[in-house]
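Read through the structure below, which is laid out as structure tokens, and then see the notes.
For this view, one protein chain was removed and the others were kept in their places.
For subunit A:
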Amino acid sequence: MAASMDEEMAIVQKAGANLVSERPVFSPDSRYVLCCCGYVVKVFSLASGECVRELAGHKDFITGVKINPHNQFQAFTSSLDKTVKVWDYPDGKLLKTFSVGFPVHALYLLKQEEEAGYAVIKGKGSVLNLIWFSWTNRKGHTIRVETREVLKRVSGQEKHLAFGPEGSFIASVTCNKLTVLFTKSEKVKEFERPKNEFRCVACHPTDACIATGMQDGKIFLWRGLFQKKEVVRTIYHWHTLPVGDLTFSPEGTYLMSVGQECVLVLWQYNTEKKDFLPRMGSPLCCISSSPDGSLLAVSQVENVVQIVTRSNKVVQVFQGLTRVHIPQLIRSPNPVPTGLLMDPRSHTLVLNGRPGHLQWYNLHTDRHLYNLDIVWQNFVSSRRPWEAPEVIYTEIERTAFDQKGDWLATLERRADGLMAEEIKLKFWSFNKEKQSFELNTTVDCPHQGKVNALVFQPHFGADLPPTAVSAGDDGKFKIWTLVDDTDIYRENVCWTCDSVGTYRDLAAKDAAFSEDGSLLAVAFGQSLTIWDPYTIDLKTTFCHTFCTEKDCIRQVKFGHGNCCPYVISTTSSHLSVWNILSCSLLWTVSCECAVLVADPLSEYMAVFSATSDLTVFKPSSPDPVYMHNKVVEPSVVAAIFFPKQNQGAEEQTDEAPWQKRSELYFMTYDQVPQDLLTLQKDAPQQTRKDMTQVDQLESNLPPTPFSMYLSQVRQGKQEEDSHALVQHGTPGSVAIQQMLQTPAHVLPPVSTLCQSFLQMLLVSKSSQERQDDEDMESDSDEEEDNNQSETSDSEMEEDAATGSASTVKQSTSQSEKDSSSHDQTSNQSDSGKMHMEELKELSSSDLLWMKRIF
């Protein structure tokens, strides 16, 4: 245990980085789109939608990425780690790094200035200033950076600053003020809107015109800046909510604006005409135009970048893990009420997506696969806060997959506290032809109030109909089964409520099935009740008498594998393990549990405390297997043991035993975009290797998704083949493993097992004998056996009439062997010794086990 503590494991971010913090940037040939994504910049191919490069090297958040206006194959990135880096982005190579000395919050490059640019830095006294900086290459490849302050007190966001045509002026907005600095005359003009707030600014590419988006949804166009008279202001007003971002098309004929209404508005410059692209899916935050003006990149707050053509067609979508919890949208304490789930069919991660959707996410390739619309409702953005109450969205609160992934159950709920609650339980069946889930049954109002658990019963016998259990705050747990609804017109199956159970009118807080599905545990208040799911008989009750009155059971889990007779329950202050066989408390520890997860492939379980302390344990003993204090700063809201991709391919010796079969993923949430994290060792190297593979592919192949897929499949196949050649094990080891894995209380007495076990070994041996007779003959000790085999061979050549006799003889020889094998264990005779050696060859560990028994 102590040894495992010493191993320090690194926390690796797997997914969930924010793609939409800054404006996406098109490459000049419109083949790539560059997005800031945490500490890296992702380069997406526009044709295939794949992430083809990751520009990694910064040690802090990247705040801006810009294409070098003088070299279209170079990109500049700025970061909070006080450096600006230059990359060859098509090849993903770092070219230069120069230090600015202060954290850079935004970066601007102009065509007019060579080897120079503008940056927003956090200077002394944590004031954000705009600086001009230039760099010169000297001998010895040291780079000298010169800086000059241009404008004081600007905002750190990229969209709060804009440069006029040919850098003639700089427009900056902060709160209620628009500041225009004329670069030649160095004069400053200021405009104030005391009751309104500036949200974004953009400059026309050719005219001296500034567009500003306001808090109240208006867009102001400021013109005549160089005149001495009062500036002319035009108002465009369509948005009702604050304007999210503005941009001009490169020719300057259109002004594009986005906001929380999920609508992209195209204003024709200098006319009143406008065009819309409605129902983009979620609030929009950033927009940028491609250099030729044919494409638009629109960022959505849910971590999606959509590429839209000028004919209002969405041609490509780049998305990371959908940020489920957008502060503007849903204000619930848990961003993933369904938790993290694994789709058993595709081995992908399933969790809440955008409001009313579930998302499928491939962890191994870090790709968002698809969204499934569960509630089927239009996304309607809230109106202005003083006009109407906030819109409350129907949220998916519980989701469950059955064992094979044929059925999906979802529970959606909308409770605004004013009107009647809307609760729907939906069962979805997997359609193999369409490769997607189809709605089968909708149950309106399955429970009154909140539903706390929804689980499918695991089945090993195929003849039983699928069964699910839901438990709610109304004190009931309901068993749902699939029934035949076929009549002469169509074949159909549907789900109905089979039975309802209650216990003392207490609210049911959680439900769980044992590994084989024969027992159902439901937590009612302080009591843990065990039921027979087929007859709804209350089998037994465990009560937390050592807990206080208000301390209710929150989570219940059954152990897996060897620990299957144990039930683990957590309350807000205790974690207890009960033994079902003896109906007693096995052990209990005092800890504040937030999340409890079980590994489906091994007996290990992990628990996260409210202060993000991770403990991995086996239910059979109270000693932790692994402990990690304060895993992350924010609180952990969900976790899952996810099976590894290359299951059992090669055993890495340096891995902890609990990580051999599954990896632990967990999701954090603390008012910032939630991240999906895992514990790993030397993980970064591995990911880099993957990336280089993709690089090679990318250079060799036309970047179409199908060709990528095909090449990956081929590669995978080759690897598999090579594994198949290497892999060979001891004969019968599978059976031994099975025998060893079966829980002890189910096993028949050892004396009965012994014979079959030995027989199994010998049969495999004898078959081997026949295969390579010559090898056996060389052994001098084995004359008897030799004779036997010879005689049997000769008999084989004889007529069929003696065939029966030969089989009899063979069986007798078999029995002789049996007896001899019995002898070998007791008397240690010569032949016994020989067998012993052979057995040792087979598997020494098994033999040890056998010896111990005898």
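To be clear about the criterion, a residue touches a chain if its C-beta (ideal position, glycine included) is under 8 Å from a C-beta of that chain, and two chains touch if they have at least 3 such contacts; residues count from 1.
The definition used in the following text is that contacts and distances are computed from a predicted model.
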Among "TSEN54 tRNA splicing endonuclease subunit", "Transcription initiation factor IIA subunit 2", "U3 small nucleolar RNA-associated protein 15 homolog" or "alanine transaminase", the UniProt name of the subunit that does not appear here: "U3 small nucleolar RNA-associated protein 15 homolog"
Of A:V127, A:V391, A:C543 or A:A610, the residue in touch with the unshown chain: A:V391
Absent-chain contact - pick from A:R148, A:K313 or A:K432: A:K313
For subunit A, residues in touch with the removed chain: 277-281, 312-314, 376-378, 380, 382-383, 388-392, 394, 414, 416, 418-420, 422, 442, 444-445, 487-489
